[in-house]
Structures are given as structure tokens and as C-alpha cells.
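Only a single protein chain was left out; the remaining protein chains are all shown in position.
And then subunit A:
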Amino acid sequence: MTDLFAIRDLSVTYGAGAPAVERVSFTVGAREVVALLGANGAGKSSIMKALAGLVPASGELLFEGEPVSALSTRQRVARGIVYVPEGRAIVGSLTVRENLILGGYQVHAARRRERMAMVLELFPEIASKVERAAWRLSGGEQQMLAIGRGLMAGPKLLLLDEPSLGLAPLLVRRVFDRLAGIRADGDLAIILVEQNLQMTMRLADGIHFLRSGRIVGHRHRDDLRTGAARQEVIDAYLGAASHHAA
């Protein structure tokens, strides 16, 4: 089976400093959920932005067998690589509906209406507030809007950057419930960035651990069944971030 997305030797360097991401390689299979776990500043968002074409990067990116590293963000979105940024980055002054239209900007109008109905069905929390300015939504609703906006583009691969950030535990659970739902009935692969090991475990098939811009370990979901195994990876890879993951 060929991989949906193959990432080889991805490096990101900002300015003159040391690289924020250094020769990272991994693959994502069709319908697979791959998680990247690491402490603050480990380079998770940098990887995601590089995959979305939002920051300059070196390395080889093969999506459905074709090189995409020379493509702009717009072209990658059209191919089905869609980024849901950390901190949500919704457009506060636009309404919920307008934010969703923005997400499906390159999609044909009829297809866009279809997808909007699908997204609103998936997130009833925002369905009742489509004409409301997005800044007036709660944090959890904004996160759902951000994910919904990502789905509007009709992604084959969703790059989800810390969907639990800044959300109360109950909301985190609700967001992950939705994600599990999307996962179950969609033909969708996900790269998930998280600091929350427990939530990640619910969704991910495999987890890569990141430290200082490098992948320092990998576990399959089945390797993390027991609490002891989880504690072991926390101690080994996440260090100071363990309180997030516990």
C-alpha cells in the first residue's frame, strides 16, 4: 500500500538560528491518524505549517505520490491538505457562515452548500449560530468552527494543531468525540498535534514524540494500552510536559 503522505527530511529554520525542525521523516497512510506529541517549543506547529506551505522548509513531501513541496498553501488546500491552526485563527468579524464559506473558498458553490450542511450537522453547537459574528462564540464553539472550516475544503488530510488548547476538559472531550465521529465515517487522514496524551490515545493510530525539532521516539497505539506503558513514554519523551499528559 502506498502512503497518502510521505514526509522525508523535513527541516524548518527561522532566521539565522538553530533549526526549529530538523530532518523529520514519517508517513501517513490512508485514513490513518498520526499524532505528534512534544513539549512547548518542540517544533510541532512548525512541522504543521511547513506541511501546509505556510513557512519555508526543506525536505521532500510526497502527497498521493506527487511532490507538493513547491506548491503554495492555496494549491495544497486544493489538493486536500488542510491546516486547522493552533489558537483556531477564525476570522472574528465574519459570521460563522462566512467563516465556513472561507474554508470552502475554492470549492464549487453547489458542493460548498452540501459541505456546509454536513458540517453544521456535525457541529449542532454552531448550527444555531450561523449568522453570529465568530468572535462571539465560546472557545469550544470557535474550535468546532475552526475544524468545520477545515472540513469545508474537503480535505484528504487534516492537520489539526492542538484542538484542545485553552478548552475546559469537558469541551476537550466533546471536540474529540466529534473528531472520532469524523474519523469513523469519513475517508480522512489526520495529523494531530497534542500535548494531551490521553486524548491523543483515543484517536491516534501511532504517536511520534518530538523534542527540540527531532523525532525521538514512536509508539503504536497498542503499545500504550497500560498505564505503566503510558507513564514510561511520558517520562522518556515528554518530561516537563507530563502534567499536561497525565
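Note that a contact is a pair of C-beta atoms (placed from the backbone, for glycine too) under 8 Å apart; a residue touches a chain by one contact, two chains touch by 3 or more; residues count from 1.
Just so it is clear, contacts and distances are computed from a predicted model.
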item	value
Listed names "Sarcosine oxidase subunit beta", "Septum site-determining protein MinD", "Nitrogen fixation protein NifT" or "Branched-chain amino acid ABC transporter permease", matching UniProt entry of the absent chain	"Branched-chain amino acid ABC transporter permease"
Touching residue (missing chain; options A:Ala30, A:Leu62 or A:Leu102)	A:Leu102
Hidden partner chain, touching residue among A:Ile90, A:Leu171 or A:Ile207	A:Ile90
Residue ranges of subunit A at the interface with the undisplayed chain	52, 54, 72-74, 76-78, 82-83, 85, 89-94, 98, 101-103, 105-106, 133, 149, 153
